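Of the protein chains in this complex, one is absent; all others appear in place.
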Amino acid sequence: MTTSPETTARLQVTCPDKPGIVAAVTNFLYHHGVNITELDQHSSDAYGGKFFLRLEFQTPTLDVTGEALVRAFGEVVARPYQMDWRISFAALKPRMAVLVSKHDHALMELLWRYSRGELRVDIPVVISNHPDLREAVEGFGVRYEHVAIDASNHAAAEARMQELLQGQADFLVLARYMRILSPEFVARWPMKIINIHHSFLPAFAGADPYQQADDRGVKLIGATAHYVTAELDQGPIIEQDVGRVSHRHSVPDLRRLGRDLERQVLARAVRWHVEERVIVHGNKTVVFA
Amino acid sequence: MTTSPETTARLQVTCPDKPGIVAAVTNFLYHHGVNITELDQHSSDAYGGKFFLRLEFQTPTLDVTGEALVRAFGEVVARPYQMDWRISFAALKPRMAVLVSKHDHALMELLWRYSRGELRVDIPVVISNHPDLREAVEGFGVRYEHVAIDASNHAAAEARMQELLQGQADFLVLARYMRILSPEFVARWPMKIINIHHSFLPAFAGADPYQQADDRGVKLIGATAHYVTAELDQGPIIEQDVGRVSHRHSVPDLRRLGRDLERQVLARAVRWHVEERVIVHGNKTVVFA
Amino acid sequence: MTTSPETTARLQVTCPDKPGIVAAVTNFLYHHGVNITELDQHSSDAYGGKFFLRLEFQTPTLDVTGEALVRAFGEVVARPYQMDWRISFAALKPRMAVLVSKHDHALMELLWRYSRGELRVDIPVVISNHPDLREAVEGFGVRYEHVAIDASNHAAAEARMQELLQGQADFLVLARYMRILSPEFVARWPMKIINIHHSFLPAFAGADPYQQADDRGVKLIGATAHYVTAELDQGPIIEQDVGRVSHRHSVPDLRRLGRDLERQVLARAVRWHVEERVIVHGNKTVVFA
Partner (left out) sequence: MTTSPETTARLQVTCPDKPGIVAAVTNFLYHHGVNITELDQHSSDAYGGKFFLRLEFQTPTLDVTGEALVRAFGEVVARPYQMDWRISFAALKPRMAVLVSKHDHALMELLWRYSRGELRVDIPVVISNHPDLREAVEGFGVRYEHVAIDASNHAAAEARMQELLQGQADFLVLARYMRILSPEFVARWPMKIINIHHSFLPAFAGADPYQQADDRGVKLIGATAHYVTAELDQGPIIEQDVGRVSHRHSVPDLRRLGRDLERQVLARAVRWHVEERVIVHGNKTVVFA
């Protein structure tokens, strides 16, 4: 595909399903000189369900400004069809902040993809409740902030984090951040926090899933990337994967093999989020990957 | 999805890519009272490439006959955009003939799925160059024809097969049929013959791929479903899959494990063909699965 | 491997781990003229754990009868090392009874592999709480018994089943048998009943796991073969596998895709059980596959 991020835009739509939506959307874009390069749609039901649409389109011959296109789409198309919608321009990279504790593997994976341009984001800050990873993060030219957190200062620490993030980040990634965020904090970032959980959810929610997996004697271990909601490990799942294990694998072996799964699953989920491929619907996701 | 095969139709389109195609197609269908339930598109290039489109739509409120819809589409939409296209109605099941030799696993898989209604086809005949599988096939209520074939009678045997198939079958499946079809025979069924090859093509084309795999010491074995062309094992690939093997597996073990792959891969490919999900483009396929 | 089932034997051992076990076992067999063709061992811990051993060996030049070998092994090796152990001779096929309800896919998979000699068992009887599958089963030359069961006659029905099985079967397979067996029935067949559960346990235990999977929005569905214990869906896991799904898949699609997983997972688990590759340890299994 000979497309450029500089002239790529994306449209996400959720609305009540009824005939004519795709015709209306594609007509509108066609008449504004846009070239559609990807189109995915999904109906939750053939009759009377929800309709989901994602388009990727190229704007070099757009006949109005991006702003004008957005405004016109809202009036001409989105309103009559009662759409929840968003048009975003890939030239404006989303700003991703990362929260991490001591395990570095998920964070390193993201930073490495960021540094080679594979993950098209800006990273305003990495926040950790430990000082350990400062050098590794700063080596990528990324700001590192240590915000210590414990039972006694939880609210203050979250306030400090919010201060660092407010207006600076568009979404957050918990790259094995081992503290539970308060419902208040989560409420400020609705479907804007991606967590990597080290199990195949809903199996082994909660603490130490590799120990749980070993106790149960499963033959596959997994990892799950999901949006964070007020209910721990219960948010909409974006991506999952598994790997084969056997009686030969001790719990440390599961942790080691699991790290590889976590890295891959989180990297895919973040990429899809950045490319506006994920639409949340209730407690589930539509992923146009 | 509360859809019925009786009122489901599918449109496949290949044409030069230019702006406005999706708008034109969806407008047309919208104004004829059709409800689109699946839409997939693909551009081989953002500018100046080929455009591929598949729609699945529901026709209970279609405002004309199916025939009229087809005729109108051809005139109003297909001609101006220079489309290769086809509209098919799922109520008319495609007729699938199967060619087989002695190995029964791929054939049994198809017959079992057919018998439980999972594979929506009619099966006019199973043809074999061996008599062995007659009882098994007839047990499913399917006609079995033994057409012996050897070096001396190859042309006559193919003529007999063509006689059995002409006007009776819409497409053929080679379910481990171990004779090479002549270019003349293949030419009569362009992109209408699906073969299952017992390797991950292009590795191990030709005879006895499991022995070849063992000789090379690969760590995965595979199976490939592809359309048959005049060049042996070189036609457009529809689907592939692999399974893990090790030094522990002898050639008979590879054959046994491979059978499971062959059954799964062929079943998926045939299903996609039947549902009009496969579009051939040069020597490759676009599969809207 | 040029081995014959007629002269193949298997030894399974579980005992407290201490140095010298493998030496003692292999010395004993060596001096009786046996040729070891597979040897797998596992220690649950390097020091002070449990030790698991499986050998497959060839007996054409065995210097005593099989019976004498078994007796001698018990006295000379097993007793000093406090072994739980079993020697079995592949010439004596295990007798597998199958319990099934209405879904035929798992049953058909087993019968097909049995009929082509891929699964080396005898099948004395298939028991169902429905009459539907009689013809399909008898077509394989296998006895079919319909034992109706409902809330009012549960104990009597199980008694009838036990009567059919007692002395006739060595192990049972629940090939999508939809009734819960009583703890008393299960207790008569300890680690001798294999069930296929249509989810990736421990996720989605209980009823209708595909609906549960759809509700939770998971990106992979799975199947689990396990030994049946008194606690529903909690017994030792033998084998699991998963397949990828997306928002495109309805619950019926999940059921369809799941059937393929169930067939594969159950077939592997039964094969391993038949080949004495599974050793139960607490609520987990060691599988020397």
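Going in written order, the chains are labelled A, B and C, and every chain counts its residues from 1.
Keep in mind that, in the parts below, contacts are C-beta pairs under 8 Å (C-beta built on N, C-alpha and C of every residue); 3 or more make two chains touch, one makes a residue touch a chain.
Fair warning: this is a prediction, and the values are worked out from it, not measured in the lab.
Specify the shown partners of the omitted chain in the complete complex.
Within the full complex, the chain left out of view touches A, B, C.
Of the residues C:Val34, C:Val137 or C:Val270, which one touches the chain left out of the display?
C:Val34
So which of A:Ser88, A:Gln234, A:Gln264 or A:Asn283 would be touching the chain we can't see?
In the complete complex, the chain left out is touched by residue A:Gln264.
If I consider the whole complex, including the chain that's not displayed, which of B:Pro80, B:Pro183, B:Pro202 or B:Pro252 touches that chain?
Spelled out, the listed residue whose C-beta touches the missing chain is B:Pro202.
Just checking the interface: what residues of subunit A touch the absent partner chain?
Residues 1, 104-105, 108, 112, 116, 118, 139, 250, 256, 260, 264 of subunit A touch the chain that is not shown.
Under the stated touch rule, tell me which residues of subunit B contact the chain that is not displayed.
Interface residues of subunit B facing the absent chain: 42, 52, 200-204, 216-220, 222, 236-242, 246-248, 283-287.
On subunit C, what residues meet the omitted chain?
Residues in contact with the chain left out: 1-3, 19-20, 22-23, 26-27, 29-30, 33-41, 43, 45-47, 58.
The working rule: only the chains that are shown with their structure count from here on.
For copies subunit A and subunit B, work out whether under half or over half of the interface numbers are shared, and give different or same accordingly.
same
Where the centres are mean C-alpha positions, what is the separation of subunit A from subunit B, in Å?
37
For subunit A and subunit C, let me know how many angstrom lie between their CA-based centres, rounded off.
The mean C-alpha positions of subunit A and subunit C differ by 42 Å.
If a residue has to touch 2 or more other chains to count, which residues of subunit C qualify?
Touching at least two other chains: none.
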